[in-house]
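Encoded as structure tokens, here's the structure I'll be asking about.
One chain of protein is taken out of this complex; the other chains stay put.
In order of appearance the chains are A and B, and numbering begins at 1 in each one.
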Amino acid sequence: MKTSLVSKCLIVAMGLMMPISAWAIGSPSTNFFMKGLYHPMMVPAHLLALFALGVLLGQQGWRSLRLVFPAFLLVLGASLIMTRYQTATWNAELILLPLAAITGVLVIFKLNLAVAVPTIIAIIVAIVIGMDSSVPRIPGLQTAKIYAHLAGSGVFGASLLLVIGLIALPLRNVLDGVILRVLGAWSTAGAVLVVTLLLVGDITP
Amino acid sequence: MASQIKHLWIFLLGLTLSTSAIAHTGEGVTGGLMSGFMHPVAGFDHVTAMVAVGILGAFLGRPAIWVLPVVFPLVMALGGVLGLIGVPIPFIETGIAASSIVLGLMILFAVKIPLWIAAIMVAAFAIFHGHAHGTELPNAANALAYSVGFVVSTGLLHLAGIGIGELTRWPVGQIIARAIGGLIALAGVGFLTGWL
Partner (left out) sequence: MKLRSFLRLLSAPTLILVLAMQTSFAAGFHYQLDLTAKLVNNSDNELTAIQMSWIYDKELSAILMDGEDLSEANVQATLKKRTADVLKGLTDVKYFTTLTLDGAPVVFDAFTDSSLLLAKESRLQMNVTLPLKKSEPVKGRKLALIVTDDSAIGLATFIDTSHILMDDYYINSCQAPVLEQVKLAEIDGHAQVKETMTIDCR
């Protein structure tokens, strides 16, 4: 028992130490994979869209998650690579936010959707997020670092979607699915508010 | 294997805690996120109403348990839009305070009303809350981060309310939930009169 408690404490302590040891993974400023990993965190529209989509996939069940996620991953990867050759001219926030709002509404009503519906949403989200995740333009940056950054962004986006989907999965029938429905409603509310602000106000998100 | 997985989760808990310990906030996206997250929590009048909606929904049972916490943010967004486009709504603060009083009293006295009345009432109060949030959004450092922050925060408050409401399955839980309703109503009076 004592040993188990000690080992648990050790594990927690290791976890707490992790931030310090993480800096040792090739100094953080040159590690472009890590930069790519946290790049999506700087773009709340990406997070909101991924969150709403993850909740929807979890709510739709395991079949939906296992069919849609690989499609998302593939399209996201392709879109990230496309940033090397093409720049997106669309306003990503004005696509992702309404999409997050619609996805939230679908979550609220807890409909039994054909797998095509979340698939289409996932593909659009993947294209927009991918094309909006180009590597910071740094003159002379090595190609390997560029691809490392793109890979990091892809890994984070896909992982976030998967985690949210998997967490939502067992919650879909708890108390009439209230948890997911509330989260869907709030995703819609947040997205609607900011889209209004973008259209009406003079702000950049 | 089960113990390994348990250890992994404990490890992850440590990581998560350490993340919050070393995080710096206050600028750019994270500043907006944290100020959005803190806004509903720092505004006690918002906290009490969010929690009350969750408790009331749980009290009224299905489908109110999900209808009320869903109606609130959706109509709140409408109120926010009105605030953003500059449509004035009178007596905003009074409406916000009244939401705590009315919802709190309904919980205290375990009033069972039809779902449609509860939904209309919650929607009406949501307009006031939304208008208040909407007028503050343009001042936020990073509007979307702010919005995401308060979406998460208010969703959690609703869920906390639902959790409290679920306590009513037990007799002592009934007392606790109703007492909290009373406190919420009292807080509403405090907001209205300026004590709080």
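Observations on the model:
One rule holds in what follows: a contact is a pair of C-beta atoms (placed from the backbone, for glycine too) under 8 Å apart; a residue touches a chain by one contact, two chains touch by 3 or more.
Everything numeric in this text was worked out from a predicted model, so none of it was measured.
Remark: the residues of chain A touching the chain excluded from display are 18-19, 22, 26-30, 32, 34-35, 37-39, 41-43, 62, 136-142, 145, 155-156, 158-160, 162-163, 166-167, 169-170, 204.
In this section, only the chains that are shown with their structure count from here on.
Rounded to whole angstrom, the centroid-to-centroid distance between chain A and chain B, based on C-alpha atoms, equals 24 Å.
Only residues 7-8, 11-19, 41-45, 47-48, 93, 97, 108, 175-179, 181-194, 196-198, 200-201, 203, 205 of chain A touch chain B when the two sit together in their complex.
Within the complex formed with chain A, the residues of chain B that make contact are 7, 10-15, 17-19, 21-22, 28-29, 32-33, 57, 62-63, 65-66, 69-70, 72-74, 76-78, 80-81, 84-85, 133-134, 137-138, 142-145, 147-148, 150-152, 154-155, 158-159, 162, 166.
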